[in-house]
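For this depiction, one protein chain was excluded, whereas all remaining protein chains were kept in their positions.
Think of it as A, B and C in the order they're written, each chain with its own count starting at 1.
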Amino acid sequence: MTSHRIGILGTGLIGNFYAQTLRRGRSRDEVAVVYSRTAERAREFAERFQIATWTTDLEEATSHPAIDTVVVALPNDLHLPAVKLAATAGKAVLVTKPLARTATEAREILRIVEEAGIFAGYLEDLCYTPKTLRALEYVEQGTLGDVLWVRSRETHPGPHSAWFWDPRRAGAGAIVDLGCHCIEIIRSFVGKHVRPIEALCWADTLVHPIDAEDNAVGLIRFENGALGQFEVSWTFRGGMDLRDEVAGTEGTIWLNHFLRTGFEMFTSEANSSYVAEKAEVERGWLFPVGDEIGELGYVDMFDDMFAALDAGRQPRETVYDGYIVNAIIDACLASARNHRWETINLEWRGGQSHRIERRHQNVGDLILVKQERLPDGRQKLILKDPRTGDFLDRIV
Amino acid sequence: MTSHRIGILGTGLIGNFYAQTLRRGRSRDEVAVVYSRTAERAREFAERFQIATWTTDLEEATSHPAIDTVVVALPNDLHLPAVKLAATAGKAVLVTKPLARTATEAREILRIVEEAGIFAGYLEDLCYTPKTLRALEYVEQGTLGDVLWVRSRETHPGPHSAWFWDPRRAGAGAIVDLGCHCIEIIRSFVGKHVRPIEALCWADTLVHPIDAEDNAVGLIRFENGALGQFEVSWTFRGGMDLRDEVAGTEGTIWLNHFLRTGFEMFTSEANSSYVAEKAEVERGWLFPVGDEIGELGYVDMFDDMFAALDAGRQPRETVYDGYIVNAIIDACLASARNHRWETINLEWRGGQSHRIERRHQNVGDLILVKQERLPDGRQKLILKDPRTGDFLDRIV
Amino acid sequence: MTSHRIGILGTGLIGNFYAQTLRRGRSRDEVAVVYSRTAERAREFAERFQIATWTTDLEEATSHPAIDTVVVALPNDLHLPAVKLAATAGKAVLVTKPLARTATEAREILRIVEEAGIFAGYLEDLCYTPKTLRALEYVEQGTLGDVLWVRSRETHPGPHSAWFWDPRRAGAGAIVDLGCHCIEIIRSFVGKHVRPIEALCWADTLVHPIDAEDNAVGLIRFENGALGQFEVSWTFRGGMDLRDEVAGTEGTIWLNHFLRTGFEMFTSEANSSYVAEKAEVERGWLFPVGDEIGELGYVDMFDDMFAALDAGRQPRETVYDGYIVNAIIDACLASARNHRWETINLEWRGGQSHRIERRHQNVGDLILVKQERLPDGRQKLILKDPRTGDFLDRIV
Partner (left out) sequence: MTSHRIGILGTGLIGNFYAQTLRRGRSRDEVAVVYSRTAERAREFAERFQIATWTTDLEEATSHPAIDTVVVALPNDLHLPAVKLAATAGKAVLVTKPLARTATEAREILRIVEEAGIFAGYLEDLCYTPKTLRALEYVEQGTLGDVLWVRSRETHPGPHSAWFWDPRRAGAGAIVDLGCHCIEIIRSFVGKHVRPIEALCWADTLVHPIDAEDNAVGLIRFENGALGQFEVSWTFRGGMDLRDEVAGTEGTIWLNHFLRTGFEMFTSEANSSYVAEKAEVERGWLFPVGDEIGELGYVDMFDDMFAALDAGRQPRETVYDGYIVNAIIDACLASARNHRWETINLEWRGGQSHRIERRHQNVGDLILVKQERLPDGRQKLILKDPRTGDFLDRIV
């Protein structure tokens, strides 16, 4: 196992989460350089995390000889220029989510890293939460049968930095900020080999004095018949609501990542300490998480990234995945604008997938639709006559 | 308080729930007549619930002198003829959900009861669950601020009688069977005075060997900007999932009516007894409800119906409400067919409602977008410059 | 079914709950008389619940010709005198919990009602919650096998009326106020035919400036080997915590009656309305119950009482049960005082019960202790050699 020396670009909330993750535990990796646009923030960050070098020069940061890997934790409009510089310097590059503001930009990032031949990863932490990883194992081994429907929901009262609210910098509003997570979670459960075909999205600006959408619901139709559904909001009250639901032909999974994880606390004291990301209150019933960094997936994400880099394999979340997410977001934004289903335009590298198959079982000439046990122990069959289309009950 | 004598039409699952409800507790009302198409079922039902008269003649049942109220618990295609007979006989009439197969049929039922001048009610039990009634009180007194979004979900492994599966008799599949509940729950939380404008629906037949949809997701846009969202399925695994979520500008409500209500049981024994409606398993972890009749709203529903009848007022759920639900369902079915948003066509009796208002607060020349307390106790403001559209952070 | 005319003695919280229950729904029963020590409260109560007669004369109230049933909702020290008067007047009498301050007093109440030959019931609402009734059905039909252990917990921040805090009037503190519920819940799950043998109790006054205990934990040993465990507190923060847990040889039941029942609400608004009994906060995350009267068991309790009265049978909760509870409380109080296990002294009317039987299965000459499936599908047996006392693992 190789050790890595990392440069972090950006000192906002996400940069902090990344630095905390990379520094913790018994890790052999180390953050060696940090970049921020302002010297004060760069210096303060370097001190907090004991980072040897800080700079306000992006090119210096990306090409610094002390590092082999660049972590891009910048606002969305700066991902493309940062990746360009890192690729030029031949560094491995890990980019925060969303990959870019648009599919076009994302495609360009994909082209750059592929042409440069550098290792690249997509830092989609919520696809790496311990619960998600475990749930995906179950799904992959067939515990749920065929996945039919996935709901992914991320809502909170709104982001914490100015640039998120400016669609020129962020690309759009809650759909880009939160939908990027939901879409990749949906893809992970449906199966990344299944092509997303079209999207329908409702979006509105209901509460905040902004132009970008603060609420949206999207539907994504996949080639095999499965449906993905995301709900995002910057106006949710009560903290950060992170839930996923998966329905399959043989089973169901419900994940709650944040507000109901088996940690419940009541306090009458104004709570001087940090409760959790986007927590709204400091008294009454609170729902902290045990280990925020761990439960949000940051630990497993970086473990996978560096293990992949060492092994010369692709990480679980690739820059190509990030590009697909941006393509779906673009279709959602177009759908919200045009008020209709929109085809998802993308360069698809996966193959084709078959339609989820309906089940058939015959009872004589009739089709068995459903079978259930009655309270008295007998079986009730619901049968369909394929010639007439009539349905009948039969107790056996 | 007057006592009532009731005739029940239909002896299926819902007829059983109604009879259990009307007979229980210290009620002063009584079921005096029951009708079924088959003599055996009518007789057996009459014995089970100690009902004096049973018949297989619908006209006899609806006009029987021993009763003042007719409860229609028949398959959807028989609601209209049954209401006609009851209206002719001048009886009060209570119709199970959905009111009819189509908005046209529902409108005809509405016309009949209004022209006959009889008392009529819409037996939408899930709008009467104790949790829903309590939650609606909170919403009505402003605890949640303006309601922005409502999710209502009803899914289970599929209905228990043959006629549900036949769209010629039922009207459609899961959208009619389960969506009727969800839509009226959504209307109740958004406010019944708010006009539903258009609907978008995805529907598919993914699992069962039938023509009707077994899965659907619908979006309903309301005049004031609120969004309703329903999810229905006949392929859900794990029991009957009945959940509602309401998001408002000042608060959130989450209701779970069935699978997680504070009653958790594990058993290694094959459980010979009834667990709950649509429960799928008899061993392992089970989630019964304490009082199914009560928690599903049947008790409060009939209390309201007879109290309204006695008081000469409208019940909470009227036949007009049932008609609105059918109109929304029709738009959803058209949307699923036509793959686009569809206008909801209806004769609207409510007035107009205003758009939910966005919030404004100024800090000097700037618009305050968000305010949050930092861990160190200082306030962080996110501000928008209305001239440039730029956003900025300010720590105060 | 007969109608009943009821006199309520007492206008405190519990009197209000009773009157609300007796008045609601389509009930054929009616509250005709109310008694309070102060005219103002009596009059106000009578107006609120539209009761024809109010009085401050206890004898007048208990013997009033307009009533056939007396409901005792008075402080604990007044139960005995009130029952005496009701018995003299020949009325049916229903007494709130606890039955009395001591087993001696309770035994006297039992004697009075038995000698008078009147119908008498013990108003232990928490043994009638819909969840408890349903859970008891499961237990009675063997879903849990033999019941080994029951935990019943009731804690809140302290009672709402002065007399509760005065041990001269109440009998003791939290043990009497809350423990009476827990003990009877425990008896219901263990089986009322199983004799309670001895009790151990820790009690302390940790927070409030009072003499009575504000915290206690008790253990009750039953003849068959089962253990009951109660936890009561007047210092709990977060609302009213009402939970029961039952462990059997074949299963487990967990009931949550109040704070987590599938109703979750967040509000940023100061909530002007009543949330729930003993709720502590009005903002943030709140956990109302849908129908407090129903979920706390009041409805099913009075239904059973009057049905029993009509049928000439004993109700589920009898005055004898109330006496047993007081006997157990007395042993707990002695145990807390004497710092040791105390025998429960009582006149036991049930029979004897056998010790819960241990399970045996032999594998050759060895005793099978446990069997579990390994991840690779093989079975692992843990075996005991009865001659040597040695244990060994065997994979089969």
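Convention: a residue touches a chain if its C-beta (ideal position, glycine included) is under 8 Å from a C-beta of that chain, and two chains touch if they have at least 3 such contacts.
Keep in mind the model is a prediction, meaning the values are calculated, not measured.
> Specify the shown partners of the omitted chain in the complete complex.
So, spelled out: the chain left out of view touches A, B, C.
> Quick one: which of A:88, A:252, A:353 or A:371 touches the chain that's been left out?
For the chain that is not drawn, the touching residue is A:252.
> Considering the whole complex, which of A:5, A:48, A:84 or A:131 touches the chain not shown?
A:131
> Sort through C:25, C:238 or C:262 and give me the one touching the missing partner chain.
Of the listed residues, the one touching the omitted chain is C:238.
> I need the residue numbers on subunit C that touch the omitted chain, in ascending order.
Residues touching the hidden chain, for subunit C, are 148-149, 151, 155, 157-163, 165-166, 168, 200, 202, 204-211, 215, 217, 219, 221, 225, 227, 229, 231, 233, 235-238, 247-252, 273-274, 339-341, 356, 358-360, 367, 369-370, 372, 375, 380, 382-384, 389-393.
> Considering the whole complex rather than only what is displayed, give the residues of subunit A touching the chain that is not shown.
1, 24-29, 129-135, 137-138, 141-145, 250-257, 260-269, 271-273, 288-291, 294-295, 299-300, 302-303, 306
> For subunit B, which positions touch the chain that isn't shown here?
Counting only subunit B, the missing chain is touched by 237-239, 266-268, 280-281, 283-287.
Methods note: only the chains that are shown with their structure count from here on.
> If more than half of the interface residue numbers appear on both sides, call it same; otherwise different. Which is it for subunit A and subunit B?
Same: when the shared numbers are divided by all numbers used, the fraction is over half.
> Of the other chains, whose C-alpha centre is the longest way from the centre of subunit A?
When every chain centre is compared against subunit A, the largest gap points to C.
> Let me have the rounded angstrom distance from the C-alpha centre of subunit B over to the C-alpha centre of subunit C, please.
35
> Just curious, how far off is subunit C from subunit A if you go by their C-alpha centres, in Å?
The computed centroid separation for subunit A versus subunit C comes out at 48 Å.
> What whole-Å value do you get for the distance between subunit A and subunit B if each is reduced to the mean of its CA atoms?
Here subunit A and subunit B have centroids separated by 33 Å.
> Quick check on subunit C: which residues sit in contact with 2+ other chains?
Within subunit C, the residues that touch at least two other chains are 266-268.
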